[in-house]
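All protein chains but one are shown at their positions in the complex.
On to subunit A.
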């Protein structure tokens, strides 16, 4: 991999940048991937070692493993020059805080999704008032 791993914090800042860029353009995709991180740069093999005679070798690792999270804007082929690739490794004890921040960044970044339709609820309320508080309960 050409890119070096980012720290979790750097990853979030750059991911926010990626989201705002797509928001400006009103076009494009962002891919976010998460996967168990089993690669180690050292000569020591990664911790769940594949055991040939046990098909369930990876189900119960003795130590919790980190998770790698990647983000790209999906530019490939002739547009590869504009490709942005981000990746970060999340340690198992940092998962909770990471996903809390991740949710914040994604919620802030995915602005083009449909907002909750408030107008309909208002209409329902008005209808309810007319019928004297009867009718099905919403929300």
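Just so it is clear, a contact is a pair of C-beta atoms (placed from the backbone, for glycine too) under 8 Å apart; a residue touches a chain by one contact, two chains touch by 3 or more; residues count from 1.
Convention: contacts and distances are computed from a predicted model.
Of the candidates "SRP9 domain-containing protein", "RBP11-like subunits of RNA polymerase", "Dynactin subunit 6" or "BOS complex subunit TMEM147", the chain left out of this view carries the UniProt protein name "SRP9 domain-containing protein". The residue touching the chain not shown here, chosen from A:20, A:34 or A:76, is A:34. Within the entire complex, the positions of subunit A that touch the omitted partner chain are 19, 22-23, 25-36, 38, 48, 55-56, 58-61, 63-67, 74, 90, 92, 95-96, 98-100, 102-103, 106-107, 109-117, 120-121, 124, 138-139.
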